[in-house]
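Missing here: one protein chain of the complex. Every other protein chain is in place.
Letters are used for the chains, namely A, B and C, taken in the order the chains are written, and counting of residues starts over at 1 for each.
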Amino acid sequence: MARLAVGLIGLGRLGRVYARDLSTRIAQTRLAAVADTNAELARQVGAEFDVPRAYAAPDELLHDPAIDAVVIVSPTHTHRSLVMAALEAKKPTFCEKPPALLLAEAAAMAEAERRTGTFLQMGFMRRFDPGYAAAKTQIDDGRIGRPVVFKATSRDPFPPSLAYADPKSSGGIFIDMGIHDFDLARWFMGEVKSVQAVGGVLAHLELATVGDRDNAIAILTFADGRLGVVDLSRSGYYGYDITTELLGTEGTIRIGYLRETPMLVMTRNSVAHDTVPYFMERFERAYTLQLENFAENVLHGRPAPIAMRDGVEALRIGVAATRACDTGGCVDVHAIGAGPA
Amino acid sequence: MARLAVGLIGLGRLGRVYARDLSTRIAQTRLAAVADTNAELARQVGAEFDVPRAYAAPDELLHDPAIDAVVIVSPTHTHRSLVMAALEAKKPTFCEKPPALLLAEAAAMAEAERRTGTFLQMGFMRRFDPGYAAAKTQIDDGRIGRPVVFKATSRDPFPPSLAYADPKSSGGIFIDMGIHDFDLARWFMGEVKSVQAVGGVLAHLELATVGDRDNAIAILTFADGRLGVVDLSRSGYYGYDITTELLGTEGTIRIGYLRETPMLVMTRNSVAHDTVPYFMERFERAYTLQLENFAENVLHGRPAPIAMRDGVEALRIGVAATRACDTGGCVDVHAIGAGPA
Amino acid sequence: MARLAVGLIGLGRLGRVYARDLSTRIAQTRLAAVADTNAELARQVGAEFDVPRAYAAPDELLHDPAIDAVVIVSPTHTHRSLVMAALEAKKPTFCEKPPALLLAEAAAMAEAERRTGTFLQMGFMRRFDPGYAAAKTQIDDGRIGRPVVFKATSRDPFPPSLAYADPKSSGGIFIDMGIHDFDLARWFMGEVKSVQAVGGVLAHLELATVGDRDNAIAILTFADGRLGVVDLSRSGYYGYDITTELLGTEGTIRIGYLRETPMLVMTRNSVAHDTVPYFMERFERAYTLQLENFAENVLHGRPAPIAMRDGVEALRIGVAATRACDTGGCVDVHAIGAGPA
Partner (left out) sequence: MARLAVGLIGLGRLGRVYARDLSTRIAQTRLAAVADTNAELARQVGAEFDVPRAYAAPDELLHDPAIDAVVIVSPTHTHRSLVMAALEAKKPTFCEKPPALLLAEAAAMAEAERRTGTFLQMGFMRRFDPGYAAAKTQIDDGRIGRPVVFKATSRDPFPPSLAYADPKSSGGIFIDMGIHDFDLARWFMGEVKSVQAVGGVLAHLELATVGDRDNAIAILTFADGRLGVVDLSRSGYYGYDITTELLGTEGTIRIGYLRETPMLVMTRNSVAHDTVPYFMERFERAYTLQLENFAENVLHGRPAPIAMRDGVEALRIGVAATRACDTGGCVDVHAIGAGPA
């Protein structure tokens, strides 16, 4: 089978990783075009990976007949217009998380997906991590009975820049960091009914100037009464720590690890090891497997395993958690409308 | 220095462990009398440990001039009258947790402590566990900077009997199980301002018949805005799991372990170990150290490191969490009065 | 059943632990007499544990009709005469490891055991450690198939004093440290046919002055061709580390652990925990269980699970390993006679 000719839009840090994966690591794809509004960057990355075409205008890529499918990893605020244009152009599309910061925008994309019938796959890469994938299989096989409590921890080893952390661009901690955990919550457990949350600026006081929080905790009640808790931190100084636990009626599954290098240093009264530096060290393979899955779905005409609706619903929980934290109340997730979040 | 002559009231499971500790494991004490309303049990335990006196009437023990100090580990509903009688009798007293199920009762004991000036020490044994004690030392030494998030998990491997779980005698999951974690929260972090909580009957459906929950999660806001979360489970099927984590501005400390026997069994594609069976396997040494500490405090005229006020405040958080879970709201801990909980 | 009246001979560090265990921790025993050639020490320990009789002459203890059984934990060079006198006095006897430094002495004790028919139990406490005991059960149950390779590591966190390390009193590293591992090798696998060994003074150069080694490795061939390896170190700076592994035809079992306090300290790029300080922290419970087992065997008329022959054979391997290391050759264990080692 011929390789899928993929056009990649957005060449920031993650975009360049995707460029490498699409051009060299994924047997089912070739990188047929790249686009970035930074024309020089597009040219450079194109040259690095021998890409036939490098565009400064994403729209040109979307209408390039040599392109079979599109991967969008541009800044979040551009997702809506790019995704919608891609869907209209009938290009099977992959959209990086989060879908948008505003529920209305995400909802508009989901609506366009329905209207155009074009393939659209959301990017929640954790589902492709071998640990998470194995956990899902074990749970579906009944290994821990019925999961009744979902617990998730996400910690970044250092805070983002103020420009990045600004909730106007990041969505704030519950959306920026939490959306991965809220997606996992839905994947493992189903729909969330209500959220309560607390948060604060406790370690990186400068974050207060832009209105973000550095530590936050949300408790979830699922539609059927089961329970969840997500704690988020931008001050996991020791390293990048992503841990998830499913407590079931016959056992528990825990996913996550702290050690990067397989080495123990044992000195007087101490055994020590290093930690996972950051997300790319932890999830590099998940990112690759995610795009490989996208390519296979397109090539074989399979439905998207993660649809835009999943993006909408994970975002909705993030918006609800933010509101719960702001107000101190219990927020009904489904009362969060598609209006401005 | 002569050994402290201790009178022990209450000879249930934990009482008999205390009998053994006071008579054989603690160099500073001798077990001078036991009392239990079950006269035959008192006689048997007395004989087993060569105790000079065995009473069926605790009051007689309290007024026995040969007794230097009293350890009360009788059923919770008897704590108030026994503690108050002991204080009036001027016997330095140790009271097992929880102090009471009703805040008013605990408050009355604290008031009696003040009024009589008699030494009274609350039993929260986790503070004496070598892991928790080491963590406290490290944190006080600044090893992780300022702790900003408190996380605690307590899981029992199986549910209690319905008779035990009945909130009328246990106080419900937030008090019965959570009081240890709420005490740790105060010990490590300070006073709690407000609580939000969720809970349910998810694994042991029979608990619904008595009105208890088997899984519950509470999020805490401390008085100065720092954060905490406690998750409790009566369905930790794999084993007894008590884990606590302090996330600080320069590092994190985690206390807890899963493995009981130091043995790995490695078979095809699997490495496995056993788990901690239950609380006595996990905290046997903490229980002993706690009574040893009590004895030393009495012998050396030191103040109680855990006062009845600590019992009152931990109970107050448990009551607040229960109310928060019942109502779905955010409950101000200090608005919880000393009236019927 | 009445408690076994035990007489304890030898009140050094381990002797005092045994005094505590026999008088307070073991339900089946009472400490009826202590003896030490240091009369003042005997008096003090006797007073501490309310022991009826304290002797400066072990022989007097051995002939005290109030004594049901004898525990000998005096210096190694005294074992032979004390054990033989105890056997002649028809006192069931427990003898701490090693039985002797000279095979001829150990053999003489074994011969006296046969001749007198008096109960004699050797002290190899690791067999009573819950980890080792669980491993034995699993292996006997076929969990790893047939064990074919035995691996053992023993490391002390610091060297002994020169006086202690002197092979004239310690036997040298293969006997002093290795005898535990050689006993385990026999327990798990059966008789050893031949030994090859290397060793050196690599870390504590002062040990060369007395002729001991600080690091040594022995490879074992069992009688049926199966294999073993034991590595010993007096320079395990990080902590006390005792690890044993059985590699079987269907799996592997590993016994041992490094962490003492259940606490992880997670600071920038590092996760660290403490280590086991020394043998008493690691094996305290094994020591107690061992004496409890001795008492039960005597009380119930059961044969000794560890006989003097086991002491002889473990010592024989230690002697063979020492000779192999001295000569660089492969030493046939059974060619090691009972003459001077």
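List of remarks:
Just so it is clear, a residue touches a chain if its C-beta (ideal position, glycine included) is under 8 Å from a C-beta of that chain, and two chains touch if they have at least 3 such contacts.
None of the values given here were measured: they were computed from a predicted structure.
When the full complex is taken into account, the listed residue touching the unshown chain is C:Asp231, out of C:Asp21, C:Asp231 or C:Glu260. Set against the missing chain, the residues C:Gly10, C:Pro92, C:Gly199 or C:Gly318 yield one that touches it, C:Gly199. Where chain C meets the omitted chain, the residues involved are 148-149, 151, 155, 194, 196-200, 202-203, 215-217, 219-221, 225-227, 229, 231, 233, 235-238, 247-252, 328-330.
Mapped onto chain B, the footprint of the missing chain covers residues 237-239, 258-259, 266-275, 277.
Contact residues of chain A toward the unshown chain are 23-25, 130-131, 134-135, 138, 143-144, 250-257, 259-268, 274.
Keep this in mind: only the chains that are shown with their structure count from here on.
Chain centres here are C-alpha means, and the one lying farthest from chain C is A. Separating the CA-averaged centres of chain B and chain C is a span of 39 Å. Between chain A and chain C, the centres computed from C-alpha atoms are 57 Å apart. Among the residues of chain B, those in touch with two or more other chains are 250-252.
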